[in-house]
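A single protein chain has been removed from this complex, and every other one stays in its place.
We call the chains A and B, going by the order they appear; numbering starts again at 1 in every chain.
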Amino acid sequence: MKKAILIIGILFFAASSHAQMSAETIVKKAFDYWRGEASVSTITMTIHRPDWERVMTIKAWTRGESDSLFVITKPAKDRGNGTLKAGKGMWMYNPKVNRVIKLPPSMMSQSWQGSDFSNNDLAKSDSLIKDYMHTLENTKIHEGKKVYSIKSMPKPEAPVIWGMIKLTIREDNILLSETFFDEDLAPVKIMTAWDIQMAGDRLFPLKWKMQKSDTTTEYTLFVYEKIKFKKSLNKNIFTQTNLKNPGI
Amino acid sequence: MSIELKMAWRNIWRNPRRTLLTIAAIAFASMILVFMLSFQLGCYETMINTSVKISTGHLQIQAKGYLKDKKMRLVIKNPDKVAKFLDTIKGIDTYTFRTNGFCLVSSDKRTYGVVVTGIDPLKEANASSIKSLVRKGSYLKEDDQYTALMGGLLSNNLKVDINDEITILGQGRDGSIAAAVLTIKGIFNSGIDEFDRNVIMMGLKGFQEIFSMGKSVHEAVITADSLGDVSMIKQNIQNNFLTIKGDDSLAVPDWMEIMPGLLQGIQMDLVSGIIMYIILVIVVAFSIFNTFLMAILERTREFGVMMAIGTSPSRITKLVMFESICMTIVGILLGIIIGSLVTLYFQKYGIFIAGTEDILKEYGIPERLYPRLSLISAAAGPFVVFLITFVSSVFPALRIRKLNPVKAMANV
Partner (left out) sequence: MVIILAWRNIWRNPRRTIVILLAVIIGVWSMIFLGALMRGMETQMVKNAISTLTGSIQIHHKDYRNDPVVENSMNNIDKLDKALSTTLDPGIFWTKRVRVNAIASNARHATGVTLVGIEPEKEAKISFIGKAMISGRFLLPEDKNKIIVGKAFIEKFNTKIGNKLILMSQNTQKEIASKAFRIVGIFSAESEAVEKQFVFVPISQALKILKMGDSISEISIMLPRLDITGKNETRAAEKLKAAINDDTFVIETWQQLLPMMKAYLKISGFFLYIWYFVVFVAMGFGIVNTSLMAIFERMREFGLMKALGMRPFQIIKGVVTESFFLLVLGILAGNILGFLSVAVIAKNGIDLSALAAGTQMWGIPRILYPEIWVQDVIVAGLVVLFLGILVSLYPAFKAARVTPTTAMTKN
């Protein structure tokens, strides 16, 4: 009798921790899928506000979970402006003044290029993995595929401003949405991804939108015109020298 | 009525020395109050005008909501229209336009977050005191595009000096990147640390180009001829410009809304001043009270006689009150006249308080302080003196009613 209870207990424990690890694994796999080992892409970013709109074309390189380089190629007057995130620092470059400037803390919460992403959002791109604990809330079926709803709570000491993040991830590791909540668990902004197509060797959502939760007239839209996933990229791409001269 | 008045007047001159001393006490108190109040108000005006001239102006025209949250996009789209209207308003001394943007500024050694302000060098020199606060190098010229003025503290922190280059990086009105290299032309020192550490000024045209502003600006900064004109100007703009020209995206905050702390600080000081004045008035009132009391006691015999021949006590009381009112009025008038003259003299030439020049200079406050005579300062003090003197003469006067004519007449 005792043995039975013990076995059931272990199985139960294994099952629940399996579910736990499952959530974690789901998120990690989705993240890795999204970031890939490395990628090079061309993105059209549209910043939309009630009274104006701005459209830019950006060339983006990412490597692993934390290195990234974004350089504006269009419009012409902003061409060559770049943002580099490597290691723990973030730098900006402007060809007109020919200066590479390291971003101080006071600029981190400012918006990146006027969009709905903050500099911090870019800098802390790997925060989702590092700073949160994930639980699987439920699983639905949509268009024949399983969609996991995951609740991510920040680890107690993690320096993240969000109180909670909710993710919806498809079983083939595609991130469909990410909702950011404040500490009172009211939604602040939400990122959604759609238009899933074959891009290179895998399916990938080509359209991403970041929007504040309380308005529909303010949003930032990312459209991947081109994306190529690679096994690796040269480390030298993510240096200040390359930031100045990225060969676009 | 008039016989009591005539008698009262004659009575007080029966004892000229006493009357003169009493009048002198009242006149002195009134004069001091007129002068001190004028001085205090004048100081406030100086303080306000000085503070206001450093950056905010007496009032401003801005986009609605800009006061609270200085977003690049909240602009005045047609500064020319605004300028044309402002030209028609009497009471405006000068006006100028400004733009602001929060940027990163970096030198070779350091990077800081600052506010870059675009100014119209010619108009700004009249509207604010910035030109006079430039301590090193020189002020901006009208066609300067990529030169800047920097606060002393900021230049220290960035480790730069005149003719060095700095880079500014910020966000344009349309969200695009705004970046430029500026040469430092002048270094200013306002005495206000916050200002000297966080502000860079450059030419308005250059700013508009770098930050993709087109012709728009963020602020129209207006200085009035005098503090008293501010509300009139504000009304004028609100009624005639904002509504008619149909531009209700604009607001007209005045200096009190832009710098609430200044007003409150002044109110505080006014209160402490008032405490002092009240104490002075109490002392004077007491002096008068004393004098009246003694005088009435001295005239006990006289009152006894009057009562004996049939004058009612209340008539005597009325008589005595008139006497005190006459003296008070003469004293107050004299006080107001002398006080006003003295005030006007200093209003023209200013008062110089030894030992304070250094501090005042630091803050751009002129060394000479000017009292300002106004209806309030000339009337408020003397009015209070009148009231309190009146009240303090009532008690001695009432004592008369208790007099017994026979006993009174026996008095020496």
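The rule is simple: contacts are C-beta pairs under 8 Å (C-beta built on N, C-alpha and C of every residue); 3 or more make two chains touch, one makes a residue touch a chain.
Nothing here was measured: the structure is a model prediction, and the numbers come from that model.
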item: Which of B:Ala83, B:Ile162, B:Val181 or B:Leu293 contacts the chain that the document leaves out; value: B:Leu293
item: Residue among B:Ile32, B:Ile48 or B:Ile61 that touches the chain left out of view; value: B:Ile32
item: Candidate in contact with the missing chain, chosen from B:Leu122, B:Ile275, B:Ala308 or B:Ala410; value: B:Ile275
item: Residues of chain A (touch criterion as defined above) contacting the omitted chain; value: 88-90, 102-106, 108-109, 123, 154, 157-163, 180-184, 188
item: For chain B, the residues touching the chain missing from this view; value: 17-18, 21-22, 24-25, 28-29, 32, 153, 156-157, 260-262, 264-268, 271-272, 275-276, 279-280, 282-284, 286-288, 290-291, 293-295, 297-298, 353, 355-356, 359, 412
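Please note the rule applied: only the chains that are shown with their structure count from here on.
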item: Residues of chain B that touch chain A when the two form their complex; value: 73, 102, 104, 106, 111-113, 167, 169, 171, 174-177, 179-181
item: Chain B-touching residues of chain A, taken from the complex the two chains share; value: 47, 49, 51-52, 54, 72, 75, 77-78, 81, 92, 94, 96-99, 101-104, 106-107, 110-111, 113-115
